[in-house]
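The complex appears here minus one protein chain, its other protein chains still in place.
Note that the chains take the letters A, B and C in the order they are written out, and that residue 1 is the start of every chain.
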Amino acid sequence: MNNAALNLDVNALLPELSMVVAAVVVMFLDVFNRGGRSVTRPVLPWVALLGVLAAAGASVWLLGQPVSTFQDMAIADLFAEGIDLVILVATGLSILLSVKYIPTVNPQTGEIYALLLLVASAMMVMGSAIDLIVVFLALETFSLGLYILSGVNRGNALSSEAAMKYFLLGAFASGFFVYGAALIYGATGATQFSQIGMQVMSGQADLNLLYPGIALLLVGFGFKVSLVPFHMWTPDVYQGAPTTITAFMSVATKAAAFAAFYRIFLVALPAQQPVWGWALAILAVLTMTLGNLAALRQTSLKRLLAYSSIAHAGYILIGLTTGTPAGADAALFYLLTYAFMNIGAFGIVTLLEQPGQMDVDISAVRGLGKRRPLLAFTFSVFLFSLAGVPPLAGFFAKFFIFGAAVQGGWSWLAAIGMLNSAIGAYYYLRIVVDMYFAEPTEETAIASKRSYAAAFGLAIAVVFTIGLGIFPNLWTALLEGGLNQIAMR
Amino acid sequence: MDFSMIFFILVAALSVGAAVGVVASRVAVHSALFLLVHFVTLAILYITLDAQFLAAAQVIIYAGGIVILILFVIMLIGSQPFTGRAGYRTWVPFAGVALGLLMVAGLAYAIVQTPLMPATLPANAGGVPEELGMFLYTQNILLVELAAVLLLVALLGALLLAKWPKAERIVN
Amino acid sequence: MITVPYLLSIITFLPLVGAVLVVLVPGDAVKKWLAFLFSLATFAISLLLWTGWQNGAPGMQFVETAPWFPQIGVYYTLGVDGISLFLVLLTTLLMPIAVYFSMLYVKKSIGAYMALMLALETAMLGVFLSLDLVLFFVFFEASLIPMYFLIGEWGGQNRIYAAVKFFVYTFAGSALMVVAILLVYFSTGTFNIVELQFAQIAPAVQMWGFIAFALAFAIKTPLFPFHTWLPDAHVQAPTAGSIILAGVLLKMGTYGYLRLARPIFPQAAVQMGPIVATLAVIGIIYGALVAVKQQDIKSLVAYSSVAHLGYVMLGLVAFNMIGISGSVLQMVNHGLSTGALFLMVGLLYERRHTRMLDDFGGLWKSVPLFCGLFLVVALSSAGLPGLNGFVGEFAIMQGAFIYAPIFAVVAAFGVILAAWYLLTAFRKMSQGEITNEENARGQLKDLRLSEVLMVLPLVVLFFVIGIFPNLLFDKINPSVEAYMAQQSVRIEQGAPMTGLSLQLPDGLALSNE
Partner (left out) sequence: MVPTNYYLILGAMIFAIGAIGVLSRRNALIIFMCVEMMLNSVNLTLIAFARQWNNLNGQIFVFMIMAVAAAEVAVGLAILIAHVHHSKSINIDDINVMKW
């Protein structure tokens, strides 16, 4: 047939490919375990990390290249590479935290690291996807991987429960997503974003099918990034999954799903902004407010961070609500800073977890400031940053998001967002209070774990949490100093 | 009313009936058998839509693969009878039904708004595997690659979850 | 004349460098002295601002600027004018005193304490020196973290409650300010505070922006209904924390009002002026009346701060030359007087470990030096003619009288009340017979030389400012004059405000791209 269609620009997907290759290498190396003694197992996380670094190198290299596409299915623009870097940061930090932690959860580390890399590569594809089918496949791939990863703690009922619940609700949500995609295809006859956009612009699209399609798409999306009222799985899954996996998915899932939806909304459905803008604004208000209010009452650190991550999804959603490229850039920066501070916070939780325990009670941090001053300091940096206190990265992330909102005429939404961050400050502060001002209890007297790899990861996270707060333009300088990274094709 | 219409209505009725059967059955095995019927009716409808290849795939993958796997799992874990639990909120099923009906009403309303009829009869190209294969393996090669990653993930996952770790076996 | 490049940056960040060094060096004694040296050095360097000052120049001096996040117009810009000069000097002066006091009396983890104090100094100086809205906000919020730890870790019985209340109140207060800052940016295209004084903003935006800014500053100041965090924070804070909190931190609110809320939203500020003035006057009377009833000297001083800052706000709202100049001076005066009061209370507390007035009596007989100094400090705070407090309050009254006589009349009662509660407190403490054994001559030690030296600079300044106020006014007035002139032009030029226009701006989006 038409062989001209086969000009494949593999470069466009180089970072994703490096991840897949790294996953395969990890799987092959894992084979050498079977000889009775585990020969390669200690090396595996570092091999996986090498893959992440290679992919990051490829992403950075692609930043300097002109925008290229892979058969109108995937695109390598600055936005896609930015999302790639966010996901790679999340993956890299999670691997560092996992080095000591994951073997205590499940000895089959080879499969786990390979899965983690494959999941990350699928997420990266999601950031570059410009076709509904690609989005769906990538979404399903990383979702399946995450269902499994949240259940790898075979000895723990909470973990298998989390996997079960996540799987059923995730598959349910996928149904909504794919039905929405089908209706959009029905309305326009196309699955590529740019063609959908052209059909909609030219008025040929059937709006009676398009609007329900957008609504169903939003439901599926809401489940994936845990927007209220589609969030009920989040606390249970975040609590039940192994903590480093929770850390990974709290950031990377959001990055991937938000990236895909920015593209769908900005490229395929820009004309409908007045319709979905309002729907998203209402969702954002609900998500921020309920997430923060629910977090106030939590006593488990992991559940608290889960509700806090729901609230943060609400803040990021504000960027999408505006429907402007500036909003997309702000969200990209938010996701990057969120990767450092949130994975950092979960990283502390992994160090505080007692063997066999999958969670940390909030009272366990009492007096941490006296027993482990450095750990407590690190944790406070992450918490203050999550609260959005300057001069930490979290402040500028919020500043840009709300800036995009004000610029787009959504000042009231920004105001609600800021008030919410004040509520958030209260529960983050509660942990800091316990760490520094409360006397140590017997529970805290038990020594926390020590891991050089995790310490290294946390150090990186802290440096960037502070560094991006003082020099936020480091990031935009990497993206060639310009804003509006999303390519309109 | 021509023959194709009557045929469609009959198959559709059977399909909906089977779907209700899946939801309403008390025992999981019955649900699985209803599901089998449902899948087959859909395959028939695919043929009426000129998607012969997908109809075959439907029978092979869904009816032949998925339902069998489900039945296998039911046999493995045993079909347990319904056990009531204290604290179960009885409004939940009703809320679910109400929500579902609301959804179907809304969707049907939206769908009925514009009558859709294919302008030209398709040249019966879509159903032929050759056309589909060419389209898939030239312009949609990325999808194939992604599907490969998807299946690799599923494989790894099944491996990870099915293999009971040695250390654990000792504990249990 | 010595000219130092990057003088303002050096002044701002020298304490932060000190904070890092204090954490790194070993040994408590070394940490203490290092912290003291750094705060003293900062003070010494800040004196270069005085010597290098161009008298009569109204604009910003020693300006430095560097791109910080130029893509969205955020610059690192520092500068100082007559309005901020004395607040900077006040900060750098009070800090060594507070640090020295802490050297003598703070026992618990001194290194962390000193590092936080120095970090706090950087944040406060940054607030007074920054000429970029974003930079201002970063410093404004950053000051919360060290203060929060200072109260929460080294405070009194109820310290955790007070620390959290302090943090959440002020954080929530400034939450809306972020949105207002963005609104300002997208309607003017600049974050530069000097440029913003000339920018025109649509009336509807002005109203929202003013409310958001004024709310943040009203909580910080604190203005009457937003003051409830202050007594808690003051009573619980360690002495040095109280000195800094009252002396400098509260000024960030009034300074912010003067530097930002008033000039950026002139019409809205004029319209809302009577409301703010009313709150200020209520604060004056309420603060004084509550102070009269206090048993705890520290909480008495805390409520007196509510009253005193009411005067400052009143002078700012009056918005005439004399009112604003008086307010600027009064900010400095309040910092000196109240700082000194907290210092005296702290010295007494370290001796007796109580602050209840009933526990004292007849102290004049046992510790005359302390009582003499305390009397001078109290009189300065009460506004006795010849001392510093009088000059500022008098100027503010004049300004308020021009604005609306009723405010001046009511506020004048506050002066009488201030004299009443301060002198009552003094009488209960020092006069009469010694009723409590522990206050006896042999039991209670009078001030040592080092302690007198701590208070002395402040007392000297009371007299200097009280007798030669023009030393300060000479530098304050040109800036205030220019500020006034340029503001009145703007109010005339701007679109008329018709009623309370509180609808959201529509055509705001993308107006500057």
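Rule of thumb we're sticking to: a residue touches a chain if its C-beta (ideal position, glycine included) is under 8 Å from a C-beta of that chain, and two chains touch if they have at least 3 such contacts.
Bear in mind the structure is a predicted one, so any value in this text is a computation, not a measurement.
Looking at the complex as a whole, the chain kept out of the display touches A, B. Of the candidate positions A:D30, A:D236, A:D329 or A:D359, contact with the unshown chain belongs to A:D236.
Touch with the chain that is not drawn comes from one residue among A:P15, A:G110, A:G127 or A:G151, which is A:G151.
Listed here are the subunit A residues that touch the chain not shown: 132-133, 136-137, 140, 144, 147-148, 151, 154, 157, 160-161, 163-165, 167-169, 171-172, 174-175, 178-179, 181-183, 185-186, 189-191, 232-233, 235-236, 294.
Although one chain is not shown, part of subunit B still touches it, namely residues 4-5, 8, 12, 15-16, 19-20, 22-23, 25, 28, 31-32, 35, 38-39, 42, 45-46, 48-51, 53-54, 57-58, 61-62, 65-66, 69-70, 73-74, 76-77, 80, 82-83, 85, 88-89, 92-97, 99-101, 103-104, 107-108, 111-112, 115-122, 125-126, 131-132, 135-136, 140, 143, 147, 150-151, 153-155, 157-158, 161-162.
We adopt the following convention: only the chains that are shown with their structure count from here on.
The touching residues of subunit C, when paired with subunit A in their complex, are 68-72, 134, 137-139, 141-142, 144-145, 148-149, 152-153, 159-160, 163-164, 167-168, 171-172, 175-176, 178-179, 182-183, 185-186, 208, 504-506, 508-510.
Looking at the complex, you find that subunit A touches subunit B at residues 1-3, 5-6, 8, 13, 20, 23, 27, 70-71, 73-74, 106-108, 111-112, 114-115, 118-119, 121-122, 125, 133-134, 137-138, 140-141, 144-145, 147-148, 151-152, 154-155, 206, 208-209, 211-212.
Note for the complex: subunit A touches subunit C at residues 384, 387, 389-391, 395, 398-400, 402-403, 406-409, 411-412, 414-415, 418-419, 421-422, 425-426, 429-430, 433, 436-438, 472-473, 476, 481-483.
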